[in-house]
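Just one protein chain is left out here, and the rest sit where they should.
Let's turn to subunit A:
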Amino acid sequence: MASNGIRDRVAIVGMGCTPFGEHWGRSADDLLVDATQECFASTPGITVEDVDAFWLGTMSSGQSGMVLSKPLSLDYKPVTRVENFCATGSEAFRNACYAVASGAYDRVMAVGVEKLKDSGYSGLVRSNVAGDGTAPELTVTAPAAFSLLDPAYCKRYGVDPQDMRDAMTHVAWKNHRNGALNERAQFRKEVPKEKIAASPLVAGRLGVFDCSGVSDGAACALIVRAEDAYEYTDRPIFVKALSFVAGPANGPMDPAYDYTSFEEVVRTAKDAYAQAGITDPRTQIDLAEVHDCFTPTEIVLMEDMGFSERGQAWRDVLDGAFDLDGRIAVNADGGLKSFGHPVGASGLRMLFECWQQFRGEAGERQLADPKLGMTHNLGGRPGTCVSFISIVGKEQG
């Protein structure tokens, strides 16, 4: 895969992120106003009038750029609405970065929002294209699709199912522990491992605590050319890599696919590392915000991203390699596990953690001088998904 990348050509100079949760009292419009207002309030050099163009990510909270222009009463500005499954928020960010890098605009804002809790259902609800009624997605829920990873992984690597169960439990325990330290998280409580392991089953061996929550939220980022960054803030963060693939959806059709890897993630990781000049992700990356939609997903991601050897991630997880004080802090902010997953907002929420960590604003979660961070989204299901990876850094060069 060829990509030239835009390493150090654009920077984030301001961000906003609402608390994520069941916002019964706030609409998608309210969340968009809240997130953008926070961003402008903390970036005195830029007003909404100074922003040349907007990219808005939402999966199901509205259509067209007017989802943003209307609540913000924008002055006839270009707003592009994008959707790319669970990478929707990241996709808004990616395209906003390219708009600045191309020279077309000087100041661009990427915004993501999702209002999930108005539907009255559990889990994600999406509208399907009219079809013939045969697609497995119609009857196989997301937790069921991702639960396939667990027995397949155990079988391929000869992992004792109890060890795998313990590793899945550790992922949930770790992310809830991190989220307990985050005032913006939906769930702010540590959960004992015994409670996680014994939670009511949802699909396969996935219990309630193996699944990310469902919440509402919005987040945004202001993007400018890297050379202009210090005009707006003394602590900008720099974009090192942006990689995205839409997989050919071979897995559900190909008997060679064994449900122990996401090829889409392998490809985006390789591309992103090349763009950012990363040769050893295990030592060079300080924090990774990854798509922990379900606990076995995070385990498999550690291998697809090169953070663990194949067949070893379960062990590394149990050894604490990805805890807040481990060799890579994975989901330091609490992840989807603690934040829920308002689809359009999640990718930008992950960037917000990098923003806070690099600026030393992460409070009790603060890592010791992190330099490189990753954000990642996976949209779809094993064998048939999209994948996004960004690498962002504290410094240029």
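List of remarks:
Just so we're on the same page, a residue touches a chain if its C-beta (ideal position, glycine included) is under 8 Å from a C-beta of that chain, and two chains touch if they have at least 3 such contacts; residues count from 1.
Keep in mind that, in the parts below, contacts and distances are computed from a predicted model.
Looking at the choices "Glycosyltransferase RgtA/B/C/D-like domain-containing protein", "Hydroxymethylglutaryl-CoA synthase", "Spermidine/putrescine-binding protein" or "Electron transfer flavoprotein subunit beta/FixA family protein", the name in the UniProt record of the chain not drawn here is "Hydroxymethylglutaryl-CoA synthase".
When you scan A:41, A:66, A:104 or A:253 for touch with the missing chain, the hit is A:253. When the missing chain is restored to the complex, the residue among A:202, A:305, A:343 or A:385 that touches it is A:202. Among A:25, A:103 or A:133, only A:133 touches the chain left out of the display. For the chain left out of this panel, the touching residue among A:155, A:189 or A:310 is A:155. With the whole complex as reference, residues 119-123, 125, 128, 130-134, 136, 138-141, 143-145, 147-148, 151-152, 155, 201-204, 248, 250, 252-255, 257-259 of subunit A touch the missing chain.
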